[in-house]
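The structure's right below; bear with me while I get my questions together.
Removed: one protein chain of the complex. Kept in place: all other protein chains.
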Amino acid sequence: MDKTLPDLASAVAGIEDGMSVMIGGFGGSGSPIELIHALIDRFLATGHPKNLTVVNNNAGNGHVGLAALIEAGMVAKLICSFPRSADPVVFTERYQAGEIALELVPQGTLAERIRAGGAGIPAFYTPTSYGTDLAAGKPVEEFDGRPYVQERWLKADYALVKAHRGDRLGNLTYRMAARNFGPLMCMAAKTAIVQVSAVVEPGAIDPEAVVTPGIFVQGVVEVANPVQEEDLNRANARYPEAAA
Amino acid sequence: MDKTLPDLASAVAGIEDGMSVMIGGFGGSGSPIELIHALIDRFLATGHPKNLTVVNNNAGNGHVGLAALIEAGMVAKLICSFPRSADPVVFTERYQAGEIALELVPQGTLAERIRAGGAGIPAFYTPTSYGTDLAAGKPVEEFDGRPYVQERWLKADYALVKAHRGDRLGNLTYRMAARNFGPLMCMAAKTAIVQVSAVVEPGAIDPEAVVTPGIFVQGVVEVANPVQEEDLNRANARYPEAAA
Amino acid sequence: MRLTPTQMAWRAAQDIEDGAYVNLGIGLPEKVAQFQPPGRQAIFHTENGVLGFGEAPPAGQEDWDLINAGKKAVTIKPGTAFFHHADSFAMVRGGHLDVAILGAYEVAETGDLANWSTGPRGVPAVGGAMDLVHGAKRVAVMMDHVTKDGKPKLLHRCTLPLTGVGCVTRIYSSHAVIDIVQGSFVLREKLAGLTLEALQAMTGATLHTDGPVADLIAPEL
Partner (left out) sequence: MRLTPTQMAWRAAQDIEDGAYVNLGIGLPEKVAQFQPPGRQAIFHTENGVLGFGEAPPAGQEDWDLINAGKKAVTIKPGTAFFHHADSFAMVRGGHLDVAILGAYEVAETGDLANWSTGPRGVPAVGGAMDLVHGAKRVAVMMDHVTKDGKPKLLHRCTLPLTGVGCVTRIYSSHAVIDIVQGSFVLREKLAGLTLEALQAMTGATLHTDGPVADLIAPEL
């Protein structure tokens, strides 16, 4: 078994119009910038994929990565907890123009819904959002005298995730706080595509230190020196550059 | 902050009559034998604690560890998935004599209920046990056209867990498949007491390799060379020895 | 005339694809791992938190922290991963396994499985069976076609307490390979010397066919 993929283009080749795509990262930390940009390249060359539903904690920052994906017009709906950033202009303009739909989900509920999707739990109850606008229309049930809101699992066709090391079987480690949503999204997507700084041989990752076991991963592609969204934004970068 | 405890006796000193106690391990793997035996010592010396509700995947094997706890008469109720073993005579006799209550829970549901207890999720839905005797009396709801059983969280007053290395802040690693229920039980218990083969300084465990972050742990006690239940049983050991 | 348990395990192993994630139930199904066809390598999952484990260690070299769900010692190999029980059953319940192969007391043409309780006597024990039947893309069972006293174990409806409803997709029996398709037993293979009529007489519900029935062949093992 070998889950490694030859390049970024083939890694994102299976994503089709209208699909749901979970994208890892919390702000720039853990954002799979190279995979996102490869997806934009494909759209610019072919007109596909479009009308994507994207799941991410945020809504992009500046004009690279997720923000560039939105700016390219590929995203019909965003499911996130915090669509603000240092420079949220891309999402804000699209949203206020009614060109992108937003499902706002509390951050812990978002994480738990994704985990539930991966763990075969179709619904669960949480105290989070009880009595607020974000619980509107959701079933409420009382347990041990306290009210809780019923939330549903969240799954996706694809996950695009950035990890640190990955072996041919798909076992992954992450790097510091870049772990965030990655392990959950790998669980919840039919096809989880992961960019890693280094592809290593099976056995090179200590079995005790595997964070995402390979069963949750369908493709691994090496991006040896990934860029950081923060660095790109400090340099006022845009993707694609031609749009600048 | 220093969560290390001086000895096994003080580690189990807070467990009172009628409390619920989660005990880590899957069969002998991960079973905190020394903590269990320390609890038996206390009972033999003081008559307490008794009437415990114990949560464990199994029901003990032979006449040591959990089986010895049951044999000592300290356990009123057991919540487990598989009360069979190579030598299940202790539990079997008590159960058939009506001296111990049994709540049988499918293994994955048991794990998820414990995690839910630790994660503040009072209830969730699972396909597991739908249409079987173990779903009797539980709410059933349909999601996406498929029926699911509602299960409740499981919490406990104490957890007794065996880990591998632990630092003063309670950060833990485990050893191979001995991890099993340990990380979940630390989450779900008000007071999680952990025996480790080595207490190490904060920083000695790679932050990436921490399996249980210290926030879930209240006490750490060093047991440098823990016994294995399997080895004790192959030697036909009993605890306490005097009972042999 | 029947397949031995080992031959049943061999037959079940022939259907496991290269790279499949597989959980083998305690006992007889564990034998399936020994018969992976040449060129194929499945990755085995055990409920107690190991993926991609290796074979049993030599006697005397067991590490009792490294066991499978049957409490037998296993080994690691390159690419093994350890995880806790909630993650392990996320793999199961979340549908990430390709194949689960379980033992069975009874299977109904509805796909219902009974394999955890022979009734109210004795101590009930379920383990991970009720999770596994809802977890894998294919849930297969290995079982004798009839009881020791010759009564059918493949039934119209199960008589014993259920493990799961409508969950089994294929049966590897001592006499046949049978799929469960929309509430019916569909015969795929039977022992060469066995007539359909004879097999039907051993089976508690109607055997259907929707194409040729192959000979069920396994090597001497």
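Here the chain labels run A, B and C in written order, and each chain numbers its own residues starting at 1.
Assume a contact is a pair of C-beta atoms (placed from the backbone, for glycine too) under 8 Å apart; a residue touches a chain by one contact, two chains touch by 3 or more.
Since we're looking at a predicted model, the values are computed, not measured.
Considering the whole complex, the hidden chain is in touch with A, B. Here the missing chain is touched by one residue of A:13, A:134, A:198 or A:237, and it is A:134. Touching the chain that is not shown, out of A:4, A:51 or A:107: A:107 (per the contact rule at the top). Panel shows chain A; residues 26-30, 57, 59, 81-86, 88, 91-92, 95-96, 102, 104-112, 114-115, 126-134, 174-184, 211, 228-231 of it touch the chain omitted from the view. By the touch criterion stated above, the residues of chain B touching the omitted chain are 1, 115, 117-121, 167-169, 171, 187, 201-203, 207-208, 210, 213-216.
Heads up, the rule we're going with is that only the chains that are shown with their structure count from here on.
Ranking every chain by how far its Cα centroid lies from the centroid of chain B, the top place goes to A. A straight line joining the Cα centres of chain B and chain C is 30 Å long. Within chain B, residues 112, 126-127, 174-176, 211 each touch two or more of the remaining chains.
Taken residue by residue, chain C touches two or more other chains at 76, 82-83, 86, 89, 92-93, 134-135, whereas all remaining positions touch fewer.
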